[in-house]
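Down below is the structure, laid out as structure tokens.
The complex appears here minus one protein chain, its other protein chains still in place.
This part shows chain A:
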Amino acid sequence: MRRSSSKKKSGQSTESVTTDLFRSASSKASNKEMDRIDHLFNQYANKSSSLIDPEGIEELCSNLEVSHTDIRILMLAWKMKAEKQGYFTHEEWRRGLKALRADTINKLKKALPELEKEVRRPSNFADFYAYAFCYCLTEEKQKSIDIETICQLLEIVMGSTFRAQVDYFVEYLKIQNDYKVINMDQWMGLYRFCNEISFPDMGNYNPELAWPLILDNFVEWIQEKQA
């Protein structure tokens, strides 16, 4: 009986052993990876809150050799789907680093350029852009962001790709009086503006379309300046 059963077993196990081996190997490996990720997390996390707090992030940044206002940190947050600005939870950390397949600082550093390329793909960038706005909403039920923060955010997110627009827009935001905060609709409007409207001539801008009013005013202001 035993023999037969063992025969059966061995019959089965010939296949399952390989898969098992494979699975166990990969799971072992992934377990090991997860361990290292966790280990990395603990290096930066605050012991009492078990979150990586702003201090931890600063340290992380210096280890990665990027400034903490660098867009790549924001991209990392995006990859992690981090909810709260300035903090990474354990789960978020795991999510992000697993996706990047980085379990050491070096690997993480090396993964950053790839990450940037991924984010900059047009299909992802709009999502990232919207995420950046939400990331800055600190209070519950907060829907708008103050001008100061918006200017900084713009600089980080769009500064390298749309230099001229960002410069003009930041200048305008600072001198205008109509709006003290910017909401998501206006934020996204600006993204569309940068992508669709030729600058600085703005020949294809039509104020009769549904552009947010702040952009209509912005265009008027520039045109007055140019005249």
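Here is the rule we use: a contact is a pair of C-beta atoms (placed from the backbone, for glycine too) under 8 Å apart; a residue touches a chain by one contact, two chains touch by 3 or more; residues count from 1.
Simple rule for what comes next: contacts and distances are computed from a predicted model.
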Protein name as given in UniProt for the chain not displayed, "COMD2 protein", "Winged helix DNA-binding domain superfamily", "Small ribosomal subunit protein mS39" or "Adaptor related protein complex 5 subunit zeta 1": "Winged helix DNA-binding domain superfamily"
Contacting the left-out chain in the complete assembly, out of A:38, A:155 or A:216: A:216
Selected residue (touches chain absent from view) among A:81, A:117 or A:143: A:143
Hidden partner chain, touching residue among A:139, A:208 or A:224: A:208
Touch list for chain A against the chain that is not drawn: 143-144, 183, 185-186, 188-189, 192, 208-210, 212-213, 216
